[in-house]
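Notes follow the structure.
Here the complex is missing a single protein chain, while all its other protein chains stay put.
Here is chain A:
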Amino acid sequence: MGDPAPHLDTAGLTLRGLTKRFGTHLAVDGIDLALSEGEFFCLLGPSGCGKSTLLRMIAGFEPPSAGTIRLGGQDITGLPPHRRPVNMMFQSYALFPHMSVAANIGYGLKGRPRAEAAARVDGLLRLVRLDGLGDRRPETLSGGQRQRVALARALAREPGLLLLDEPLGALDRGLREETQGELRAVQRRLRTGFVVVTHDPEEAMMLADRIGVMERGRLVQVGPPAELYRRPASRYVAGLLGDVNLIPGRLGPASPDGTRAVVTVHGTVRATDGGSSPAEGAEVVVAVRPESVRLGAEGLPATVLDATFLGDRVRRGLRLPDGSALRASAPPGDGPEPGAATRLSFAPADAVILPA
C-alpha cells in the first residue's frame, strides 16, 4: 500500500526506496512517498516502527543505506544537515540553554543583515504569541512556551519542509489540544510542508491532511484520516486508529452492490470489500467500529455484559454465543441493560472485510 502518489509534483518531498539498516536490523524498509507542496503529513506508528529514523534521514542526521530523498526537485540525499533546506523541531525542543529566546530563534539567521534578522525574530515571536519574551532564558518559560519557541526557531529559515518529532509529546493534555489547533493554523498560514511523527492516532487525525501508517519499517497505508479510519487496509491499521471489533468468518460470493457476504459462526453478515479482494471461501475478518454496531431486533444474537457511561456515549460490552466479546457504543439513552439478550447488526458500508 506504499504507492507514491502518481502525480509529478516536484515541489514537495519525494522519497524513493528509502532504506536504513542498523547492522542486520531493517529500521526503515524501502519507503516510497510523495508529498505535495504545503501538505501536512503525519507519520503514525508505535515506538520502534522506524518513523523517527525516517524523519532523521530526511533531516540529514542518519545517512540512508539505500534510496533517495528529493525536495523541490533537488536531490538532497547526500547533503549534511546544515546544507538542507529542511528544519526540524525536536521532541525535547533542544533549546539552547545558554541563549535567550530571541538568540535561540535567531540562531539560524546568521549571515543575514542584523536589522533584517532582528525584524524576522520579532515577527516570529509575534507569530507564536511570545512578544516581549525575547530576552528570557528558555528555562524560565513554561512547557507550552518552550514548544512555541522551538517552533519559531525551526521556522526562522523559512524551510521548504518542517519536520516535527512528537511535537506535542511533552505537553499536558489540555495544552495539547490547544496547541494542535495552533500548529494547524500556523501551517495553513505559512503553507510550509509539515511532516509530523507521532504515536498518537488522535493527534495524527486532528493535524494531518494525510496520514502514513508505519509498521516495522514499512509504510503500510497512506491516506486522509477519514479514509484510514473508515477503510483500513489491514487489522493493524484498523486497530491503530481506534477501537475496532473483529469478527472472523468465511467469505461468500460478491454481490452487484459491491458488498459481500461473510459467513460467521453466528450467521451471515454483509460487509464492504476492503480492497484486498480475496477469493470466495477465504478466511477473513469483518472490522466494525463500536459506534457502527446497532443493537436491536435483528442481526447476530448477543448478550449485554456491561454498560459504561462515558458522558457523550455509552459503551456496552457484548458476548456472542461462542464466547467472543464485542463492543458497541451509542449516544446515551435507551438501550439494553446488562444481562439482557439482544441482536446486533451494522450497515454493510460501515464494515470492512480484511485479510484474517
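FYI, a residue touches a chain if its C-beta (ideal position, glycine included) is under 8 Å from a C-beta of that chain, and two chains touch if they have at least 3 such contacts; residues count from 1.
The rule is short, and it goes like this: contacts and distances are computed from a predicted model.
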Next item on the list: Between "Putrescine transport system permease protein", "Na+/H+ antiporter subunit G", "Thiazole synthase" or "NADH-quinone oxidoreductase subunit I", choose the name on the UniProt record of the chain that's been left out.
Entry: "Putrescine transport system permease protein"
Next item on the list: Decide which residue listed in A:23, A:97, A:113 or A:311 touches the omitted chain of the complex.
Entry: A:97
Next item on the list: For the chain that's not shown, point to the residue among A:87, A:245 or A:292 touching it.
Entry: A:87
Check: Where does chain A touch the missing chain, residue by residue?
Finding: 59-61, 80-84, 86-88, 90, 92, 94-98, 107-108, 110, 137-139, 153-154, 156-157
